[in-house]
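Report on one structure; see the data block that follows.
All protein chains but one are shown at their positions in the complex.
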Amino acid sequence: MISYLLRRILISLLVLIGISIVIFVMLHLISDSPGRVVLGPQASAAAVEAFNRENGFDRPLFVQYVDYVVQLLHGDLGRSYKLNEEVSVLFAQNAGRSAVLSLAGLVLALAIAIPLGILQAVRRNTVVDRAATGIAYLLYATPSFLVALLLIALLSQLVPLFPAEASQSPSPWVVFTDPRAMALPLITLALTNVVVFSQYQRSAALEQLGMDYITVARAKGAPERIVLMRHLLRNACIPLITLVGVMIPTLLAGNLIVESVFNYPGLGLLFLNSLHREDYPVLLAYTLIGGALTVLGNLLADLVVASADRRIELSR
Amino acid sequence: MNRPAPRGAVGAREQAMLTIRDLSVEIRAGERTVRPITGVDLDLTRGETLGIVGETGSGKSMTGLSIMGMLPTGSAITSGSIRFDGEELVGADPRSYRALRGRRISMVFQDSLTALNPTRRVGNQVAEPLLLHGLASRGQALRRAEEMLALVGIPRPSERMRDYPHQLSGGMRQRVMIAMALIAEPDLLIADEPTTALDVTIQAEILDLLGRLKEQLGMAMILVTHDMGVVARHADRVGVMYAGRLVETGPTRSLFRQTRHRYTRALLDSIPSLEQDRGVELHSIPGSPPDPAESVPGCRFAPRCAAATERCRTERPRLEGDGGHVFACWNPVTDATAAAPGRALARASAADASTEARLEVVDLVQEHPVSGWAPKGRRRTVKAVSRVSFAVRAGETLGLVGESGCGKSSLGRMLVAMDRPTAGEVRLEDAKVSGVRRRELAPRRAKLQMMFQDSGAALDPKMTIGTILREPLAIQGIGTAAERTERAIALLDAVGLGPSILERYPHELSGGQRQRIGLARALALDPDVLVADEPVSALDVSIRSQVLNLMRTQQRERGLSSVVISHDLAVVRYLSDRVGVMYLGKIVEIGATDEVYERPAHPYTAGLLAAVPVADPDAPAPDQAERVRGELPSPLDPPSGCRFRTRCPLATELCAAVEPVLEAVGAAHEVACHFPLQPKTGDATGASEPTPRPATEEAA
Amino acid sequence: MTTAHPELSEKTDVIVATATAARPLPVRAVLRALRRNPMAVTGASLLLLLALFSFAGPLLYPTNQTDVNLLDALLPPGEGYPLGTDPNGFDVLGRLMLGGQVSLEIGLLAAVFATTLGTVYGAVAGLAGGVVDAIMMRFVDVLLAIPFLFFVLIIAARFTATPLTLSLVIGGFSWLVSARLIRGEVLSLRVREFVQAARLMGAGDQRIIFTHLIPNTFGVIIVNLTFQVADAILVIAALGFLGFGLSYPVTDWGSQLSSGVAYITAGNWWLIYPAGLCIVLVVLGLNLLGDALRDVLDRRR
Partner (left out) sequence: ASKVDPSQYHTIPAASGKAVDGGVVTIAMTPGLAPNYIFPYPPAAANGAVIGNDLMWRTLYRADADGKSNADTSLASAPAYSDEGRTVTIAMKKNSWSNGKPVTAGDVVFSLAILKAAVAQSAANWAFYTPGQFPDGVTATAQGTDTVVLTLEKAYNPAYLESLLQQLVVIPSADWSIAASGGPVLDYTDPANASAIYTFLTGQSSDQSTFATNPLWQVVNGPFSLKSFEPTTGSFSLTPNKAYTGPGKHALERVDFKAFTSAAAIYNQYQAGTITVGRLDSSYSSKIEELRAKGYNVYAAPAPARSDPLVINFANTAGGFDKIIAQPYVRQALQHLVDQPGYIKSRGVYNGAASENYATVGLGSVFPPDFGDKALYPFDPKAAEKLLTAHGWKVDKAGTICEKPGAGSDRCGEGIAQGQKIAFTLASASSPSYVGARDLAFSSEAKKLGIDVKVVSKSLNYMYENYTNPGAPANTNEWAMQDSGPLVMASYPTANGVFNTDGSFNLGSYSNPEADKAIEASVFGSDPKALSAETTLLSKDLPVLFLPTPDNLIVWRSTLSGPPDTFEGLLKFIYSPEQWYFTEKQKQ
C-alpha cells in the first residue's frame, strides 16, 4: 500500500510539474510582454521595458520558470493587475462559493445517480430502464447552458417557482441558507452530471451483477435487498469514484457555465470575467488550479479505490 | 429394447433426498430461445455423491442452478419438478426458497476469484450465511467461521479472517468458498466444477477435502465436472449430460465398467490417460456439440455417432435400464461393440538417440522485472526460468509439464526466439537464435514456429482463413499468389479441413477448427521446430482428441522437433517422446516418457502423477504420502537449495543448503534431487533409501 | 493424401457450414446489424435529417443570409418568416441551415483532426512502449488534467475564430482521449497472440502495424470518431454561448443561441430554442449511432 501510495504521489507530482510547464509556456505564448498588458496601450515603450526589467520578465525563460515555480510553492499565484489584487486572495474570496456549489451539485447528482443506475441495472430492459436511458441520452445531448435556460423558462418564467438568478450573497453557504435562490443552478448541475453518472453506474452495476459473488450471495439465502446493499453497492460504486476523479475538468467547466448563466459570483464567473478582461494571471492561475485539482482528484480517487478495493495495489 | 422405459425404472429409490423429474429450462435472449436442459431426471439420496459430467454447454450448471432456484434472468423452468426432502421447489415462493439456500442447500462455484466479494473480508463472507439465517449472533458466527476455515485446512485462520480474497491463493480461495458453503451445515452441497481452475496437485487436495467433509457432516453432494477422472474417484453415482439431456446415469463402477451410451463410451475412449498404450491413436468424436437453440427430433448425439441409425435421427430415446443404471440410446454399447482398439501409429524412427540434437538450450534464464519503481540493483524479479538446459533431436517431441506458473510458457517463448533470455542461449542447428537481432535471425525465423493455446486469440479476427494461411508465405516471399493459395489448400487438407473454409473468418469457425488452423499456419513455413503451448487445454474433451491425433500425425510425418507444453500430464504423455518436469523455473526431471511416467525419480514428479485422477473407479487410491502438499512458493524469491524442498516429504537440511543438479538415474533419465526415488546410475550413495519424514501441512 | 481423417473433415465442414450459412464481409455485416438496431436507425435518421436540412435545405428554402435587413429585425414567427427573424433581420430558419452547415463541418473536421492525431500518437506510444510510451503518456496525462474548456476559451478569446481555427483548436485538445484509447487498444493488441504469431512468421513492424494493428483498431476509431463529432459540436456550442463563437457572415448554432440569449428577457424564444433543438438532435443522433456501432462491433469481437 505504502509503495503504491508513494508511486501514485510521485506520478502526480510529475504531472503537476508538467502542468505548470504547459501553463507557463502558454502564459508566454499569449502575452509575450506582460508590461504592455499591465501598463496598457498608453504606456511608452520605455516604461514597458522598465516594467519588464523590474519584474524580471526579460530574463531567460528557464529562470523565469524556476521563479514562477518558487512563487507557486509559496502560494503566490501571481497578481491580477486588472483587479489590483493578488490572485490567491481573489481565489480565496471566490473559491468557497464555487466549491460548495460544485460539491453540493456533485453530491446531489451522486445521490440520484447511484440508486438510479443500480435500479436500472437490476431492472434492465424494462420500461423504467429504457425510459431512464432515453432521458439520459436526451439530456446528455443537451448542452448544460440550454438545460439551464430551459429550467429558467420553465421554473422561473412559466411557473415562477425559483428566481432566475443565483443568490448574490457573498456567503459560501447560500446553497443551504438560501436554497430557493440556488435551486436552479443546483438542478442544472445535478441534471447534467446525473446522466453521465447514472449510465456509468448502470453499466458498472450490470457488470458486477454478472459476477459470481452476487450469485453466491443469493445462494447463501440473502434477500435481494442485502445482495444489493451489502454486496453490489460498494463494488459497483468503485468505478464511479474513478470517474468522478477523471471528470473534474468537466465538472469545473460545468460550473463555469452554470455560474455564467445564473450569474453566481464564484471562480467560474471570475474566470469568465477575467477572460473578457484578458486578465491572464487569473486565467492561467485558475487553469493551473483546475489541473492541480484534477491531479489531486485522480490521486484521491485512486487512493479511495485502492483502499476500497485492495486488489488494485497487486495488479499494478 | 424398444419398449419405452416405465417411469419407475428411473431408480426412484427410497429415502431420496432430491428428486428431479422431467426438468426443462428455457432461456429467452432476444429472439433466440435456448433450451439448456430438457427432460432431466435425477435422484440423490442422503450421504451420496452424484457426479454430473459433460462437455461445456451441456447444461450441468443449469441443473445445479435450477435446484438452487437461481436461474439467470430470462430463464424459466418450463416443466418438471424438483422435490427436496418431500417439498416441491418448482414454483416455491421466494421466501421459503431463500430460507433453504445457504442453510440446507449450498453451492460451491468454479471461479473462486469472482465468486468472492472482492471488497469484503474473508471472515465476514464466510460467516454471512449464519447471520442471514439468524443461526448465530455476530460474534458466534465469526468464531464459527474461524473454526470452519481451520476445518478446510487454512493455516492461521484467525489471521486469514481479516484478509481480502485477492490476498489468498487460488487454492486457498477455493477452500474459503467451501467453508462458506458448509458453515450452515447444509444437507446438500452442489459443487460446480470446484477444481477446474486449479492445478492437479491442489485439485486432489480440494476434492479429498470435500469428500472428507461430506462424510463428517453427512451431506449429499452433487459434483459437477467435465473430468471423467474426478467422478471416477469421487462420485458414488454418475450422470452424463449431453446437449441439455441426461444421457446416462448409474453407479460409478457400473457406468465405467458397463458403459452403455454411445456418447459416454466415446468420451471415455477419447480421453488420453496415463495408462493407455501410447502407440495407439486416440479415439475421437467427429464434429462438435449442437447449438442449444436448435431443437433436434431424435438423439442429439446422432450427428456425431458412428453407430447412428435412421431411428436415432428421428426418434428421441428415453432413459431405460435397470439397477439404477439407465441410459438413453437406441443402439447401446454391448460387449461386442465395445472399444475396438484405435489405429496403431507408426513409431517415428528419426527420434533415436543417435541423431544429433537439433535444438539446444544452454543455461537459459528468464527473469521478469516486477513492475513498479525500485532503485536499480534492488529491482525484484520473477525468476520464471532458471538455468535450464536440454536438447531436442530432429523428429523428437519433448513434453514439458509442471504446475501453473512454473515457467513453461516463458521457456517456450524463448525457444522460438519470441522473448530474449536474460542469460544463456538457444541454439538451432548450432546457430545461436536467442538474443540476436531480427536481421540476423531472419534466415532461421521460419524454422522456429509456435502453436498457441487460444487460437481464437491467435488468429487475426479481421482476416479470412485464406489470408491467414497465406500470410507466412507472403511475409517470407514464398511463391506467387496462386501458389500460396494452393499451399494453403494443401495445409488445410493436412489438418483435415476443406478448401471451402478459406473465405471464412475465424469467428465463424468452431474451437477445434480454429486450433487446426493454428496448427496449419505453424506448419506453413515448414518449420524444423514447433513449440505448442497448451495446444488443447482450451478445447473440450470430445474435440481435444481430434486435435491431439492430428498433432501427433503431423509431428511424425514431418519429422518435426517439437516441444509440447501442458499442465496436463496425460496430454504430454500422449504426444511426447521425452518429457521434462518443471518446478519453479527449473527442470527437475527429464527423460524418456515411459521412463518418467513409470518410474518417476523426483518426489515432485511422483506427487504430480499421484494427483492425476484416473478415469477408472477401480484404480487404487493413490498413496497419500506421495502427494505434493501446499502451494507453489513465490517465484520472486524461490527457496534456497532445492526449490521443491518446502513441499517435499523427503527434504532435509541438505536440500536447503545445496542445490541438486541433474544426474542420470537411467539410460535416458535424469533427475535433480538429493534423494531420488530411483537409484542414481553410477552413484552408490544416491541409491540409498532416504529417510522418510512425516510431511507437515504447513509449508514454510 | 496426407489427411489424417478425410471422413472427419467432411463432416465437420457440413456442420459448421449449416451453422454459419452466410459469410458476409464484416463491413456489410456491420451495416446489416446496424440496420436491425433501433438505436442506430434513429441516430442515423436524425443525422441524415439534419444534414439534409442544413445542406439541401437552402436549395428548397433559399434565404438572404448576407444582407442585413434593418426593418425586419426581431420579427416573431409569422408570414414570410416561419421562425421569425433575428436582430439583424436574418430569417432564423434559413440561418439555422447555415449554422448547421458550419456546425457539422467544424464538428467533423475537429473530430477527424483529433482522431487522426490521437490515433497516430496513441499508436506510436503503444508500439514504442517502455520509456517513450511512459513519457508520451505522461504528457497526455498533463494535458488531460488541464481543464480543456478553459484552455480553448483562452485561445478563442485571444485569436479570431474562424471555422478552420475553431476545428483545429477543438481538435487540438480533444485528441487526448483518442490517443489514450488507441494506445490501450494497441497495447492489448500488441500482446495478442495473433500479433505474436505474425512476428513469429518474421513479420516486420510495418506489416504488423498496417495489416494487423490498424485494421483491428478501426472499429474503435470509428466509434471514437462519432463521439468526437458529438463532443466537438457541444464544445462549439459552449464557446458560442460564452461569446467566443464565429461571427458574421458565418454562424453556428451555438453562436446563434448565444446571441439569442441576450434577448431572453424580451421573450424572443425563436432566437434560442430552434438552435438549441438542432444541437440536441444532432448530438443525440451521433451518440445513438456511436453507441449502436460500439455494441455491434463489440459483439463481433
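Letters are used for the chains, namely A, B and C, taken in the order the chains are written, and counting of residues starts over at 1 for each.
In this section, a residue touches a chain if its C-beta (ideal position, glycine included) is under 8 Å from a C-beta of that chain, and two chains touch if they have at least 3 such contacts.
Remember, predicted model here, so these are calculated numbers, not experimental data.
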{"item": "Partners of the unshown chain among those that are drawn", "value": "A, C"}
{"item": "Contact with the hidden chain (one of A:L14, A:V69, A:L83 or A:I112)", "value": "A:L83"}
{"item": "Where the unshown chain meets chain C, residue by residue", "value": "66-68, 70-71, 73-74, 86-89, 157-158, 160, 243, 247-248, 259, 262, 264-266, 268"}
{"item": "Residues of chain A in contact with the chain not shown", "value": "36-44, 47, 51, 81-85, 89-90, 93-94, 163-165, 170, 263, 265, 269, 273, 275-278"}
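We adopt the following convention: only the chains that are shown with their structure count from here on.
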{"item": "Chain whose average C-alpha position is farthest from chain A's own", "value": "B"}
{"item": "Centre-to-centre distance between chain B and chain A (centres being mean Cα positions), rounded to whole Å", "value": "50"}
{"item": "Whole-Å separation of chain centres (CA-atom averages), chain A against chain C", "value": "24"}
{"item": "Where chain B touches two or more other chains at once, by residue number", "value": "none"}
{"item": "Per-residue multi-chain contacts in chain C, two or more chains", "value": "none"}
{"item": "Complex interface listing, chain B residues touching chain A", "value": "68, 70, 98-103, 106-107, 109, 111, 114-120, 128-129, 132-133, 164, 166-167, 177, 180-181, 371-373"}
{"item": "Interfacial residue positions of chain A with respect to chain B in the complex", "value": "3, 7, 10, 211-213, 215-223, 226, 230-231, 234-235, 238, 308-311, 314, 316"}
{"item": "Residue ranges of chain C in contact with chain A within the complex", "value": "138-139, 141-151, 153-154, 157-158, 230, 234, 237-238, 241-243, 254, 257, 261, 264, 269, 272, 276, 279-284, 287-288"}
